[in-house]
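One protein chain is absent from this view; the other protein chains keep their places.
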Amino acid sequence: MIEKRTADVIIIGGGIMGCSTAYRLAKLGLDVIVLEKKEIGNGGSCRNAGGVRQSARDPKELQLAMYAVANIWPTLSEELGVNVEYHQKGNIRLGLTEKDVKILENHTAKSTKVGLDVKMISGDEAREICPYMSDEIIAASWCPTDGHANPLKTTLGFYKRALDLGVTFISGVEVLGIKKIKGEARIVETDDGDYEGGQILLCAGYDSRRIANTVGIDAPVERQVNEVLVTEAMPHMFDIMLGVAGGEFYGHQSEHGSFVLGGNSGLQAFTSNTDHFMTNSLTAPCISRGIMKYFPCLKNVKVVRTWAGYYDQCIDVLPIIDNIKEVPGLTVAFGFSGHGFGISPAVSIALSELMTTGKSTTIDISQLGYDRFKSKG
Amino acid sequence: MSEKRIAEHPILGEYQKGELVHFTFDGKDVTGFEGESIAAALKAAGVMVHRYTAKEHKPRGIFCAIGRCTDCVMIVNGEPNVRTCITPLVEGMVVETQYGVETKEAWEASHNEKT
Amino acid sequence: MAKIIRTAHTEPFVEKPDDDMIICRCEEITKGEIRRAVYDGMSTMNEVKRYLRSGMGLCQGQTCQRLVQNIIAAEMKMKPTEVGMIQGRSPVRPVEIGIFSNNKTDVKEE
Partner (left out) sequence: MKRHELIVIGAGPAGLSAAIEAKKSGMDVIVFDENSRPGGQLFKQIHKFFGSKEHHAKERGFKIGESLLAEAEELGVKVELNATVMGIYENKEVTVKMNGEVDHFKADKIIIATGAAENMIPFKGWNIPGVIGAGAAQAMMNLQGVKPGSKILMVGSGNVGLVVSFQLLQAGCEVAAVIDAAPRVGGYGVHAAKVARTGVPFYLSHTVIEAKGTDHVSGAVIAEVDSHFQPIPGTEKELDVDTICIAVGLSPMSQLASNAKCDMALIPQKGGNVALLSEYGETNIKGIYCAGDVAGIEEASSAMIQGRSVASHVCYSLGYITEEEFNTKYDSYQEALGKLRMGMFAPANKGRNDFTVTDEGYPISKNLLAKGYMTEEELENFPAYNYKKAGVHPIIECTQNIPCNPCQDACPKKCIKVGENITMLPQIDEEQGCIGCGLCVASCSGQAIFLMDETSDPDGVLISFPYEFLPLPEVGDKGTALSRSGAPVCEAVITDVKKTKVMDKTAVVTMRVPHEFKNSARFYKPV
């Protein structure tokens, strides 16, 4: 068999952006190769707490979230033939102090302004939605149309459907750079030789910056550690997505019954560990203390594992989704800053339109351009 | 003494055991020796099934007996998923067969709800 | 990780008589489900784990890891040494949230 090395589109990165966009492009009849350094969904795609959230999002990317929640998530399991465990039972963000209430009110005001159904509720109303909370909770913000899904199954579901539609995935291949041919991005150089595409989509999470640099494109994105703890399965307690104003933890109870709860110790930004997905000894205790403040009834629930992943944290905490004008043929999607999972099904629609028509018409992503970063004065 | 207990062993002689204690298994009064594993006391009392699984509702019991496999978990003093093979027996313990991750009553209640 | 080229199977999935045998005891994942996941494109220990939850239960793969490695390898026609392994994650034994939260020696005083 002759090894496939050329396609209409070469996608760099086998995460949820790469898998879902490959799926959409293949549906449009394009021939696609996806290159992945490690395993499918190895980065942030499989290392997040599964929030499908519109609340507390920047209005610049809110459209992506609202489109995904309204049009894609509810039927995604049927579309992919894989149960993505989507539950749209709302997102509650809890507050213990007056200071917390201010934070929540601020978010709520911003979101309602752009038409999202979010409101402030009292501690008692919050306890009605979820009776397992501490009596100490005094208020919460509540977005009934938010929810959560299983990021592992969603990523691999997109991957499976893309395979079914004829996409070739090649894993274990590290991209070294992008090469232009006659003014256009055409060649993807790898440790396994060159791959050639009519167009190239770069969606390799944090690695995107290094690869974009090879054609002179840069973006202010850095790597940040994110950690999550997962508990044993417990009897079904709640369906909602959880967050807290103080940011101690966030997460949900999965369909399986385990709690998937993320958070940080406050020291993540300056971790010495940059080579491995490695947890820090302080983080899980810190998340646990956060949980105990809001849900003391979870005291005896056992943690069975913790894991770490990386955000590709952009300076304005917003993704970069754009066709690169100076490098025709190159499209990028990275810098999702830790909240890309929920919008990924919509991002892939925007990307497929960008790559086939030159413009994202269904969803407005005009404020997520690669050239938006300016100096301070 | 239960015939399942080894009265005298050719190499180990007589086993050093703690005090005789009472505990309950699914509401029934059972005796065992303080400090031995809950699983050992149950085994001596002839109990084979520690739990029924969540998905297929199949019985499980002791498998590795050293705390690795977590097959022998039960509800102990109200807490689910307790590894009985490495948890020492204490007077008055309340040990229950685990259904999924719940007691029989809770499991049946939630199961009937669903069907 | 070795290079793996993944394309959709052209042959239909073939069931085997022992497909209903449980492999991952904690999560009750059968041999058939693992074989089917490999057929669906899951090609490594991690991918199968993420797709099916095999090795994600209470024992964290301590009982089934070798078995799953062997099944994936057989389906992929690779050596078990080539399909990867489950990452050991802390805590390597289950620990209560309450116990995790108890030690406060490293907490900043307010």
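Just so it is clear, A, B and C label the chains in written order, and each chain counts residues from 1 on its own.
Simple rule for what comes next: a contact is a pair of C-beta atoms (placed from the backbone, for glycine too) under 8 Å apart; a residue touches a chain by one contact, two chains touch by 3 or more.
Not measured: the values here are computed from a predicted model.
A.B. asks: What are the shown chains that the left-out chain touches?
C.D. replies: By the stated touch criterion, the chain not on view contacts A, B, C.
A.B. asks: With the full complex in mind, choose from B:10, B:27 or B:92 the residue touching the hidden chain.
C.D. replies: B:10
A.B. asks: For chain C, which residues touch the unseen chain?
C.D. replies: Residues in contact with the chain left out: 18, 21-23, 25, 31, 60, 62-67, 69, 80-81, 85-93, 95, 99-100, 102-103, 105-106.
A.B. asks: If the hidden chain were put back, which residues of chain B would touch it?
C.D. replies: Touch set of chain B with respect to the missing chain: 4-6, 8-12, 15, 17, 36-37, 40, 43-44, 48-50, 58-69, 71, 85-86, 88.
A.B. asks: To test your reading of the contact rule: which positions on chain A touch the chain that is missing from view?
C.D. replies: 272-273, 276, 278-281, 285, 306
The rule is simple: only the chains that are shown with their structure count from here on.
A.B. asks: Graph shape for the chains shown, where an edge means the two chains touch. Line, ring, star, complete, or other?
C.D. replies: Chain contacts: complete, every pair touches.
A.B. asks: List the centre-to-centre spacing of chain B and chain C in whole Å, with centres computed as mean CA coordinates.
C.D. replies: 28
A.B. asks: Measuring from the mean C-alpha position of chain A to the mean C-alpha position of chain B, what distance in angstrom results?
C.D. replies: 43
A.B. asks: Where does chain A touch two or more other chains at once, residue-wise?
C.D. replies: 232-233, 300, 302
A.B. asks: In chain B, which residues are in touch with two or more of the other chains?
C.D. replies: If we look for residues of chain B contacting two or more partner chains, we find 54, 81.
A.B. asks: Which stretch or stretches of chain C touch chain B in the complex?
C.D. replies: 25-28, 57-59, 62-63, 93-94
A.B. asks: Once bound in the complex, which stretches of chain C touch chain A?
C.D. replies: 1-8, 40-44, 46-47, 50-51, 53, 56-58, 60, 84, 87, 89-91, 94-98, 100-101, 103-104, 106-108
A.B. asks: Spell out the residues on chain B that touch chain A in their complex, using ranges where they run on.
C.D. replies: 54, 79-81, 100-102, 106, 110
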